[in-house]
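I have a structure here, written as structure tokens, and I will follow up with some questions on it.
The complex is shown incomplete by one protein chain, all other protein chains being positioned as in the whole.
Labels run A, B and C following the written order; every chain starts at residue 1.
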Amino acid sequence: MPATNTNLETALRKIEMTGVPQVRKPALAFAGGLDSALCALLATKKYGAAEIVPILVNIGQGAAELAAAREKAAHLGLTLIVLDVQDEFSNIWLKKAIRANVDYNGYPCSTSLARQLISAVVAQKAIELGCDALMEGSTGKGNDQFRMHNVFALFAPGLPHLMPVRDFDLTRGEEAALCEHWGVPVTESLIGGDDTTMWCRSIASGGLDLDTIVPDDAWLWYTPPQFAPDEPETLTIRFEEGVPVAVNGQRLSLRELLPLLNELGGKHGIGKLDVWEDGIMDLKSRELYEAPAATIILRLHHDLEGLCLTKDELVFKKTVDQRWATLVYDGEWFHPLRADLDAFVAQTQGVVNGEYTITLYKGNIDIVKRESNSGLFAPEIRSITAESFNQQLSGSVARLRGLPYEVLAKRAARMRWSSVGAQRPAGQ
Amino acid sequence: MPATNTNLETALRKIEMTGVPQVRKPALAFAGGLDSALCALLATKKYGAAEIVPILVNIGQGAAELAAAREKAAHLGLTLIVLDVQDEFSNIWLKKAIRANVDYNGYPCSTSLARQLISAVVAQKAIELGCDALMEGSTGKGNDQFRMHNVFALFAPGLPHLMPVRDFDLTRGEEAALCEHWGVPVTESLIGGDDTTMWCRSIASGGLDLDTIVPDDAWLWYTPPQFAPDEPETLTIRFEEGVPVAVNGQRLSLRELLPLLNELGGKHGIGKLDVWEDGIMDLKSRELYEAPAATIILRLHHDLEGLCLTKDELVFKKTVDQRWATLVYDGEWFHPLRADLDAFVAQTQGVVNGEYTITLYKGNIDIVKRESNSGLFAPEIRSITAESFNQQLSGSVARLRGLPYEVLAKRAARMRWSSVGAQRPAGQ
Amino acid sequence: MPATNTNLETALRKIEMTGVPQVRKPALAFAGGLDSALCALLATKKYGAAEIVPILVNIGQGAAELAAAREKAAHLGLTLIVLDVQDEFSNIWLKKAIRANVDYNGYPCSTSLARQLISAVVAQKAIELGCDALMEGSTGKGNDQFRMHNVFALFAPGLPHLMPVRDFDLTRGEEAALCEHWGVPVTESLIGGDDTTMWCRSIASGGLDLDTIVPDDAWLWYTPPQFAPDEPETLTIRFEEGVPVAVNGQRLSLRELLPLLNELGGKHGIGKLDVWEDGIMDLKSRELYEAPAATIILRLHHDLEGLCLTKDELVFKKTVDQRWATLVYDGEWFHPLRADLDAFVAQTQGVVNGEYTITLYKGNIDIVKRESNSGLFAPEIRSITAESFNQQLSGSVARLRGLPYEVLAKRAARMRWSSVGAQRPAGQ
Partner (left out) sequence: MPATNTNLETALRKIEMTGVPQVRKPALAFAGGLDSALCALLATKKYGAAEIVPILVNIGQGAAELAAAREKAAHLGLTLIVLDVQDEFSNIWLKKAIRANVDYNGYPCSTSLARQLISAVVAQKAIELGCDALMEGSTGKGNDQFRMHNVFALFAPGLPHLMPVRDFDLTRGEEAALCEHWGVPVTESLIGGDDTTMWCRSIASGGLDLDTIVPDDAWLWYTPPQFAPDEPETLTIRFEEGVPVAVNGQRLSLRELLPLLNELGGKHGIGKLDVWEDGIMDLKSRELYEAPAATIILRLHHDLEGLCLTKDELVFKKTVDQRWATLVYDGEWFHPLRADLDAFVAQTQGVVNGEYTITLYKGNIDIVKRESNSGLFAPEIRSITAESFNQQLSGSVARLRGLPYEVLAKRAARMRWSSVGAQRPAGQ
């Protein structure tokens, strides 16, 4: 969708809307893209701001994106406040996400998490600096508006939220037209939003159709398997209490480990996700992500839980994990239920310890070796080659376990059901 | 574990046990392997059988295995009854499994399903032929004993179950020693059992340790990615009412389609499964499977549901599917709850229609194109490039959706909690 | 809250709002109360209607309420269309509700159900009669607006919804002031809405505070236990396929049976409900209901399921029932998931047959006798006074059932945990 004249005319007409709230000093969650630029422009042009407080939160989007954001801010004449939350994001937020096997329809909830942390940080800074409004660039079509609203409402009660894309009902093409009209160049794709954190990167979010194909150079970390190395690469990853703590014997913080695995995994064709997402407003979107580190870590964490947790814990934790992901996706990180679920999850993870040896090869993760001193695998009891207990015991178990079937068979006979078996024939 | 002299001595001592039930004409679920052979031998030598009714059920284990079974039967002097249930297995049992996204810890429940159908068929045939006992080769360590017991109890109430491996508490080495002692050659691996159906094949089940590596020639369909073709292969698969019905435009029954996809998928490195399984007795085993067709079909079926079912249906169906797999794994196919769950599943599948174009390449399944006339993807409403509804509406939604946070913030203030946010600080 | 002058002034000011949609011939869901009257008045005064099509749906609200509605319509000069859906409501909607043990936080979802059926009937009639809008009296605070919206959107796509209480943001006091101002007398309580169906009656809904006490004459069927008869009354109720079909041996349709049990139960102090309700907008309200028939039927249906369904079915059906009630409460009767859940429920109910003898006495329902030919109670196996199976079998079961604890104990020893038991000590 080009930034056509029609777009500009429509956009200019839309922003003539009356009843726009007037503020003095809004804090702006500044990311460096089209939406951020438009916010900065409209803050003064339409919302009456005398001063803008633009806050850039470093959530691991990488040096290139940060540099571009600084450049864009300079172009707009803004003095950026940069807050680095990479430690909090990785050590608290992503740690909980890994332990909960974060998975919303196959998506590891990267932006979902990041936007809520960003919102909390921005809201707190805004209050500290005496701002009288909160401003951000979410559209009225997506999920982020709801996520950020909840956090703003909690951390800065009473402060108005300015969201010009939604407030003026602008399309992405109209946003671009306005920016260019006011001399701010638009460099990014218009079909949808990209969003990068150290955990995952979204591609053209909200703009993909059923048959959209993204070009091979759309990826930051991911190499399509055809172009990946012809030799497998072997590495070891150690987990402690459910969290990866070392790669190839080298102890690393999550903040160090994630970029490493994004690089290694991406190189070998790991981590492309092409999924259906049911948004907060209950509308479907097709989404593309690249998440090499997350893919490797979540695969191994899940496997390690299979070794170290009891069957009953695994079954119930699936329900907890599913709820966790939905809650966080829906923008409810600060909801009391999230803390409740995390209490459950944390209690399970003390025994989730072990080391994996894996090979990466053209999109495949192969587990070569598993080690754990807190595992519950007991081949000395279970293996059919071991003489661990007298199998005759099992005969009694089968008999008593089958008693309900004897009761069911009696009922079937009593009811004279025509079909053999425990079930009422259909139609009777 | 070689069939040593020690094994033989121990085994001969064990089968001297007293109190063995004596029968006249047992029906034997005959598969052609070590366990089946031992059953046939002990039927006459220990259980007093005058006549054996060996029943071989064709569940898609393939021509080679069937031929070997016939040869083994001939060697044992048995006249096999062969019952072909491939149509029932694929059109009823596997159809339900696909619709329920069958997944028990990553395992598509092949043997779990097959043994129950086999048991039902054998029990019914046994009654038809006037047999006075049911005989099969399950061990007392695994899951099959429980699965077969339930079905036998329901379809042939009152008939005794003879399970010599369990009844005499034999190890796999002792079984082999006895067979060889009585002149029946043992050709298979002793570390665990292989089991093949048209749906999936298990490798060395029950005998794998944490670091067991199976040789490359252990696989029937699967080619390790390193040896797979260097060129991707593209194919189309059409689903109707949740079931695959055509490949590359050619209409196929499930019974025809599964071997085709096992071949195509296996060739391209698809379908190796290396999973943790929590057995019925709540003990863990590591299991290896190859299931190329199942892997492709379940991946696409799940994606297609993501396109055609509502969010609420998808969330709830996860719970139904999980229960379905557990129930079936546990040997409860004929339990009333299975029919209840299937009623739910069947009701959802009428709209699960569409065609996928995919490429297979060295272990990767890539979706190139999706088509469906019953999908719920509505980019004309959802896309951020479309002007489908006035985004200002969303502002009201965010506000009302956030009301509970205003209530929570008030409580936090009222309680004078020190931490910002909706949650009670830990320790208070 | 009296209909003060202030209320009138505010209300008159509010309805001066511009931008009110103008229609020709709206269909009005007419119930006969304050909200309905206001709709009729504003239809012509504000929405420009030339003709009103008022539709009164008989859902079992009783002769008195119907008569009052007719009188109110006459006073307003309206010619009522009366549609009797009591058969559909009882035989289809309530039948499903009973089978699903309908329970949303203790509330049997009466209005939730009724409003959706009313909406469907009104929307279909509106289309039949060529109406160009749908009108109803819901407030913007409650749940009914969302329930009716969904049904209208589905059955009359494109027709505008006129909801004056919400559109003009009126309080209940302002509504009353307007009605009286225009000569329509207001007779009902202003603290909240009452709503009666054959299934349940709500009292002052949406207007109760933490300590509100309703007067003894607020009840239609319910007699407080202190005033109930001093003699217990015994009756029998027969269920077939999960639905009550006879009382004291007399076969009755649900439509006949419900008023009878409302009378009998209410007389004996049964059926007062005082519950917390989490509304669709996630705000809490305290609600009072009287539902003698529903209380008796749901109590017995639940008990009968305990006798006739398997343990596994009962456990899973709890989850299904809970989802059913939430879905229906949320206004999603016509959502595909409701049909999916009902398919599950219907499959379970074929064996839910039996007869109960109960006594009613001052708020107590005592089960005196249970009879069922499809029950699964087998005292000949289970009773500790019967010699049904050799208890020694159970020793093996306990041993094998306890194997996971042996594995857990080994881990605890291996990890040198200080606490005895299977669990990791806190803090380790």
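Just so we're on the same page, a residue touches a chain if its C-beta (ideal position, glycine included) is under 8 Å from a C-beta of that chain, and two chains touch if they have at least 3 such contacts.
None of these values were measured; they are calculated from a predicted model.
**Student:** List the neighbours, among the chains on screen, of the chain that has been left out.
**Tutor:** A, B, C
**Student:** Which of C:Leu154, C:Ala218 or C:Leu260 touches the chain that is not shown?
**Tutor:** Considering the complete complex, C:Leu154 is the one touching the chain left out.
**Student:** Would you indicate which residue among A:Asp87, A:Glu256, A:Asp282 or A:Glu380 is in contact with the undisplayed chain?
**Tutor:** Answering carefully, the residue with contact to the hidden chain is A:Asp282.
**Student:** One chain is left out of this view; which of A:Ser189, A:Thr319 or A:Ser388 touches it in the full complex?
**Tutor:** Within the whole complex, the residue contacting the unshown chain is A:Thr319.
**Student:** Which of C:Leu66, C:Val184, C:Leu252 or C:Ala409 sits in contact with the chain that's absent?
**Tutor:** Spelled out, the listed residue whose C-beta touches the missing chain is C:Ala409.
**Student:** Touching the left-out chain: which of C:Gly32, C:Pro54, C:Pro108 or C:Gly173?
**Tutor:** In the complete complex, the chain left out is touched by residue C:Gly173.
**Student:** Kindly note down the residues of chain C that lie in touch with the hidden chain.
**Tutor:** Where chain C meets the chain not shown: residues 1, 105, 124, 139-142, 145-146, 149-150, 153-155, 157, 161, 163, 165-167, 169-173, 190-193, 206-207, 209-211, 213, 225-226, 232, 269, 274-276, 278-279, 281-286, 303, 306-307, 310-311, 314-315, 318-319, 322, 326, 334-336, 338-339, 361-364, 366-371, 375-379, 381-387, 390-395, 397-399, 401-402, 405-406, 408-409, 420-424.
**Student:** Hey, which chain A residues sit against the chain that's not shown?
**Tutor:** Residues touching the hidden chain, for chain A, are 281-283, 309-310, 312-313, 316-317, 319-320, 323, 327, 332, 335-337, 339-344, 346-348, 351, 400-401, 403-404, 407.
**Student:** Identify the residues of chain B touching the omitted chain, counting contacts across the whole complex.
**Tutor:** 310-311, 350-351, 373-376, 378, 381, 389, 392-397, 399-401, 403-404, 406-408, 410-411, 414-415, 424, 428
Note that in this section only the chains that are shown with their structure count from here on.
**Student:** Report the chain whose mean Cα position is at the greatest distance from that of chain C.
**Tutor:** The most remote chain is B.
**Student:** Nearest whole angstrom, what separates the Cα centre of chain A from the Cα centre of chain B?
**Tutor:** From the centre of chain A to the centre of chain B is 31 Å.
**Student:** How many angstrom between the C-alpha centroids of chain C and chain A?
**Tutor:** The answer is 38 Å.
**Student:** Taking each chain's centre as the mean position of its Cα atoms, how many Å separate chain B from chain C?
**Tutor:** 42
**Student:** What parts of chain A, by residue number, touch at least two of the other chains?
**Tutor:** Within chain A, the residues that touch at least two other chains are 310-311, 375-376, 378, 381, 392-395, 397, 399, 401, 406, 408, 424.
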